[in-house]
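The complex appears here without one of its protein chains, the remainder shown in place.
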Amino acid sequence: MTPYIHRVQYYETDRMGITHHSNYVRIMEEARTDFLDRLGWSYKRLEEMGAISPVTSVECRFIGPTTYSDEIAVHLRIEQIGGARLVISYRMESGGRTVCEARSEHCFIGKSGRPMRLQRDLPDFVAALEREKEREDS
Amino acid sequence: MTPYIHRVQYYETDRMGITHHSNYVRIMEEARTDFLDRLGWSYKRLEEMGAISPVTSVECRFIGPTTYSDEIAVHLRIEQIGGARLVISYRMESGGRTVCEARSEHCFIGKSGRPMRLQRDLPDFVAALEREKEREDS
Amino acid sequence: MTPYIHRVQYYETDRMGITHHSNYVRIMEEARTDFLDRLGWSYKRLEEMGAISPVTSVECRFIGPTTYSDEIAVHLRIEQIGGARLVISYRMESGGRTVCEARSEHCFIGKSGRPMRLQRDLPDFVAALEREKEREDS
Partner (left out) sequence: MTPYIHRVQYYETDRMGITHHSNYVRIMEEARTDFLDRLGWSYKRLEEMGAISPVTSVECRFIGPTTYSDEIAVHLRIEQIGGARLVISYRMESGGRTVCEARSEHCFIGKSGRPMRLQRDLPDFVAALEREKEREDS
């Protein structure tokens, strides 16, 4: 898929003059929800099927600064789909440079409040993710 | 009541070097929830009684800047309790100067999704607010 | 100009299930910076000319809720350009309904730290705003 574009807002900068690092975690979410939308599996659809998907971990390496009005292109990759979790990686570029590399892990919780098993409980979602992963890897 | 104290965080500043104006709307909420907690009528309690309370308007005049690590003292006043709405005003001071004057209006929505009438549906809450208002006004 | 489109992010919702009201103040800024960019007078350009532009007041009336993944179209209007201040109004629509009406006021501070007089200190900026205002009004 084409990268998700985030335009840095004034309110995302801090008094060092750069994008505050916490916002990259939000940009990851923006790129992820955009990716799932385009895949036909929006958070909305998952929620309507009774699944919520908490983030279980995030990691970000901040490689270069960005600031107000910069465009950040987020390249997202499915790293792992298995058992009860989904792992996604992100490479963010701005002005031709990599500015952030990141990773997030997600679980899926069903109506009962218990973790879902992806292959069993959301097989069509897993199939869509796997098709996309194959396309990226090839 | 004694004012609510907010310490400005680094992530609340912007590249002008000052607290981004949108954060004052969040500080109003902090002061308001703290006030209701101290009154014995937390949002939690209201929610448990089946009431949610959306903000229907806010107004802020930004009089002077603050920045990272400044303490903002929020003086809150009940302006009006009536019919279906609550009006609150806020005066924020930092370093002996007024930095922001603000106002918010709130309605209350019951389980049916319909606006509540405060005197009829939440009489004890109204009584507590009125006692506090009298104390302030005197 | 065509309206600015903001897509509501998951991180902008709150536990009432709706877009937290403080975010509308940020959406106003997004629409305003987008408007100034398209006018050829970005905050970047103003900053390079030695002008910063603090927000001196905001007002928002929240008319209807929005939530995650909703598109908000922001219709922005120049209300007043004069002396030392600029007044802008905003009408936000989502799904064919008005969800928020808002207003912001802005001053301009020059290198000396003193308020600028718009007509004298930024005449080309004023001319561009006035041309846009005439176009809207006609």
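Labels for the chains are A, B and C, by order of writing; each one numbers its residues from 1.
Here is the rule we use: a residue touches a chain if its C-beta (ideal position, glycine included) is under 8 Å from a C-beta of that chain, and two chains touch if they have at least 3 such contacts.
If you're wondering where the values come from, they're calculated on a predicted model, not measured in any experiment.
Chemist: From the list B:Asp14, B:Glu29 or B:Glu132, which touches the chain that is not on show?
Modeler: Of the listed residues, the one touching the omitted chain is B:Glu29.
Chemist: May I ask you to list the residues on subunit B that touch the chain which is not drawn?
Modeler: With respect to the unshown chain, the touching residues of subunit B are 9-11, 26, 29-30, 33, 37, 42-44, 68-69.
Chemist: Kindly note down the residues of subunit A that lie in touch with the hidden chain.
Modeler: 16, 18, 21-23, 25-26, 29, 52, 54-62, 65
Chemist: Go through subunit C and note every residue touching the omitted chain.
Modeler: Listed in rising order, the touching residues are 10-11, 13-18, 20, 22, 67-68.
Simple rule for what comes next: only the chains that are shown with their structure count from here on.
Chemist: Based on the averaged CA atom positions, which chain is farthest from subunit B?
Modeler: A
Chemist: Between subunit B and subunit C, what is the separation of their C-alpha centroids in Å?
Modeler: Comparing mean C-alpha positions, subunit C is 24 Å from subunit B.
Chemist: Could you state the distance in Å from the CA-based centre of subunit A to that of subunit C?
Modeler: Here subunit A and subunit C have centroids separated by 29 Å.
Chemist: Just curious, how far off is subunit B from subunit A if you go by their C-alpha centres, in Å?
Modeler: One centre to the other, that is 34 Å.
Chemist: Taking each residue of subunit C in turn, which ones touch at least two of the other chains?
Modeler: 26, 29
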